[in-house]
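What you see is the complex with one protein chain gone and the rest in place.
By written order: A and B. Residues from 1 in each chain.
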Amino acid sequence: MLKAAKKILPVAALLVIVGIFVFSAFNEKTGPAKKVDFVCGSEVTVTVFGGFKSEEKTERAIEEAKRLDSFVLSDTIPTSATYLLNENGKYTDKNGELVSYIKECKELTDKCEQMTLLSKPFVIAWDIAGEGRIPSSEEIDETVKKADMNNLSVVGNEISLSNGALLSFGAFGKGTVCEKAVETLKEQNVKSAIVTVGGTVGVLNTAEKTYSVGIRNPFGGSGDYFATVNVNNGYLSTSGDYEKFFEKDGKRYCHIFDAATGLPVKSDITSVTVITDGGTKSDFLSTAIFILGEGGIDLAHDMNAEVIIVKKDKSVIISKSLEDKFELKNKDFTVTVK
Amino acid sequence: MKKLFTRADLIIAAVALLSGLALLCFKPSGEGETAIIRVDGKEYKRIDLQSTENFEITVNGVVIACENKEIYVKSSTCPDKICVGAGHLTKSGQSAVCVPNRVSVEISGKGEGTPWAVTG
Partner (left out) sequence: MTVTALFTAISVVLSVLESFLPTFAVLPPGAKPGLSNIIVMFSALSLGVPQTVFIILTKSFFAFLMRGAVAGLMSLAGGILSGICMLFVFRKLKIIGCVGAGVLSALCHNTGQLLVSFLTVGTWAVFGYAPVLLIVSVVTGVITGTLLKASIPYFKGLEKHFSKEMEK
């Protein structure tokens, strides 16, 4: 009996040790880990596919998104650098995060003079966040002057605003937050993930695999999509006049403003989706093309981006390079390639 | 006369134990999107957990309730109550089965062909 025990014990011990290793290795969540939260006033969804400790990683990505929003980008949260800048007219950016971000955005707005980083005066004058009102033409002229990009100056770490200008990252912020969340996942060695911040979707993938992303049907409810695009890696942003608007005397006024005229954009386009390699870039371009109209497609192609434009008559224009990845799901729409 | 314990026994027990643990860990654990209630193996009801209201229904003596996007078997007429013991179901791949009443509730991930995210 003792002899038998002596023979069995080492084998048993070995099996237990191997068992513990196998157990702890597989005890990680292997399915997709998904987390939903609210940042920038819109829903944020982080989904991580496979890998170890994926739940923790999604949480860290959301934490980073919240930090970026509440300490740098938000113009409504009193702790953020942007809010403080608007309050005081100047701001000393110690860690340089806002300064470098403003520079990045300025490079983009320089490509489209109808875009501005100082769009907040428009939002206030037209009361887009509230009931909506139509300002007088004098008032509109004043907002155009306030929104002039020359009112924003950056010297070293000192940022200052003049002539009543107010900084707002409405057209870029969600894209940037999305990009930052994806970067946080990348740093944690995540191989594939999908991050949604408002209208921007970031797809991270190291393999050949593609994920299908739906394009919102502008004439349907939220979550209703008219087509899908298969994306391997990159960011998709959509700007549309159906998101935020108000109606007065049968006319619709949307939340996207032309910085040159100070008026809400009126066009035959109802939504623009841009697919490219950066979140800030895709969010910027979707807004810019919405303002510029069909002609903006060239700007997107110059910047290595792909475009889907939906017009009010349900005709759709897509970039030629999208042809193989684009799948129409709703037969009411007609597609042309450009 | 049979021995109490041999090396073959050890191998049998270890293989069963390890494969059980491995299978347990490999179970899909993604967020559940839809719950499917089956009766006699046929789909009886499909519930979108993301958008559903709280409810309670009774099928074949099995009371299925949904609270805060979590579905569970509240009570059952069966003797063993295994289905009730399965607890709240949240992750895809989880299920509660009542064999005597031939009712099952299972959670699945997103439906085939629907996109992973929607932009806009």
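Just so we're on the same page, contacts are C-beta pairs under 8 Å (C-beta built on N, C-alpha and C of every residue); 3 or more make two chains touch, one makes a residue touch a chain.
Given the structure is predicted, the values throughout are model-derived calculations rather than measurements.
Contacts of the undrawn chain with the visible chains, over the full complex, involve B.
One chain is missing from the display, and on chain B it is touched by residues 1-9, 12-13, 16-17, 19-21, 23-24, 27, 38, 40-42, 79-82, 84-86, 93-95, 97-100, 102-104, 106.
As a working rule, only the chains that are shown with their structure count from here on.
Rounded to a whole number, the gap between the C-alpha centres of chain A and chain B is 36 angstrom. The touching residues of chain A, when paired with chain B in their complex, are 4, 7-8, 11-12, 15, 18-19, 22-23, 26-34, 45, 47, 194, 196, 199-201, 211-216, 218, 223, 225, 228, 236-238, 240, 243, 271, 273. Residues 5, 7, 10, 14, 17-18, 21-22, 25-26, 28-31, 91-93, 109, 114-120 of chain B are the ones touching chain A in the complex.
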